[in-house]
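With one protein chain withheld, the remaining protein chains of the complex are depicted in position.
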Amino acid sequence: MKNFFFTILIFNSILFSQEKNHLTNDSLFSPYNIKRFADFLYCQKDYLRAADEYVRYLGLIPNDTIEFKIALSYSLMNNYDEAAKRFNSIKESSSFYQPAQIQFLKSLFQSGNYVQFRNKYSHGTPLNDSNDCGGVASLYMFSFLLTDEPLPNEDEFLMKFPALEKIQMKSFYDWKKNPPEKSSIIAAIFSTIIPGMGKIYTHDYSDGIFAFISTLGAGYLAYDNFKAGHNFRGWIFTGLTAGFYGGNIYGSAAAAQIYNAHIRFDFINDLETYLEDNNYFLKIFNFCK
Amino acid sequence: MKNNQFIFTIILSFALFISFNSFAQTDWVKWGKADFSYQIKNPVEQRNYSFDLSNPERLVLKSLANAYWFFISDVDGDNCAFNPTCSNFFIQSVEKTNIVQGFLMFFDRFTRDMDIFGKLNHYPRVPDGHFYDPPSLYLLDIHFINYIPPSVIVKNE
Partner (left out) sequence: MYNYFQFILILLTVVSSKLFSQDILENQYNYALKLYIREQYYDAVTEFKRLSLFDTEKKYEYNANEYIGMSYKMGAKFSDAILFFTKAEMNARNNEELFNSIIEIVRINILRRTISHAYDLLDSLKKDERFTIKSAEIDYWKGWADIFNDNWFEAAKEFSKVDSTKFLAEFCYNVEKEKYSVSFADILSHIIPGAGQIYTGNYFSGILSLGWNTLWGYLTISAFLDNRVFDGLVIGNLLWLRFYNGNLQNSVKYAEKENLDITNRALDFLQSGYSGKKP
């Protein structure tokens, strides 16, 4: 009898020990194995495959964490529209509801829907995740730097940021309020008075010098040819002088607009770099520890 | 020898580990079989000698441009540092605006072409090394200005 039970015990131990290799009758497509493969892909940053595997898992076993990870996968692939949709679809009853709502707002922000982001923040679900509530408030204020809507009051703006970030935020705020732009009209007037001066005003120094040289050079050649009685050549050079002069005025006005576009581009770049470095003021989810 | 092979394997494994994490981005979009050709692409841009029959003014302008390109510009070599070339820039400027504004844009472009010092830190480049300077930047309309920094190589114009 003892031997019989001993045999059964060994038989069962060997049978169940196969669980450690996870190669059971359910095969590689058992829920456990699907999740294991999905986690492996996620940690390898193969997010699209991971998302597909997580979706496959969800079809078998509903799971809050998996729903959140699918949405996070799309966010990490910079597919913010899909991420926003999925974060917003996580139910209120889920333990990940609050983090999902925060990530939903972040996705709206990252996809450039700043107005929608502000609307949802102001009129959407109240947030009580104490870790990230302040972060979303900071993001809300930060969004004003990226749109053309009127800025809030400086104190109200700075209040939403941590003490260590206030100096940087103030410099962003000051730039946004009074950008160091150049005026096209002033540039054109400068170039009317002295050819090339408008380009120097917009920091295109060598362009300004060549505009000056070409206009004056053509003008001198016109004068010289008229003086020598070569009227035909004189008129050709007069036409060239008029062209260079008019072109220099036009070009200076255009240069001011390009200068403004340049500094705005650099400003947006700085803002985006700052956000990336600070993870949009929100905590990072690391499921791969 | 065996120690060297072991060390090499460790280094290679580490490099592969780093590479796996950085290369996974290829598969963020589903892909299929690629239509890959052995042929080498001609880096030299081909001229567009077509005629614009939409109106007589454009027909005359394009005919003059084609004649200039064929008899003069294609013979005197590659002298313009920009893309599009100055003559192309002129054609496109007139097409987008009018003859007067087109001339002003052209003269401004010609002056900037003469500037041998200021191009490097001002304009982005196209793959063949020319500086990218489209007429859309000079229409005096901020909505058409798509600023590209000088460090960028512009591939699809």
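Going in written order, the chains are labelled A and B, and every chain counts its residues from 1.
The rule is simple: a contact is a pair of C-beta atoms (placed from the backbone, for glycine too) under 8 Å apart; a residue touches a chain by one contact, two chains touch by 3 or more.
Treat the numbers as computed from the prediction; the structure is a model and nothing was measured.
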* Which one touches the absent chain: A:33, A:192 or A:278? -> A:33
* **Chain not shown, touching residues in chain A** => 3, 6-7, 10-11, 14-15, 18, 21-23, 27-28, 33, 36-37, 40-41, 46, 49, 52
* **Residues belonging to chain B that touch the chain removed from view** => 9, 12-13, 16, 19-20, 23, 26-27, 30-34, 36-40, 42, 44, 71, 74-79
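As a convention for this text, only the chains that are shown with their structure count from here on.
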* Asked: Roughly how many whole angstrom separate the Cα centroids of chain A and chain B?
  -> 25
* Residues of chain B defined as touching chain A within the complex -> 20-21, 24-25, 27-30, 101, 103-112, 114-115, 117-118, 122, 137-140, 142, 145, 147, 149
* Asked: Taking the complex as given, what residues does chain A use to touch chain B?
  -> 44-49, 77-79, 184, 204-207, 209-211, 214, 243-244, 246-248, 250-251, 253-254, 257-258, 260-262, 264-265
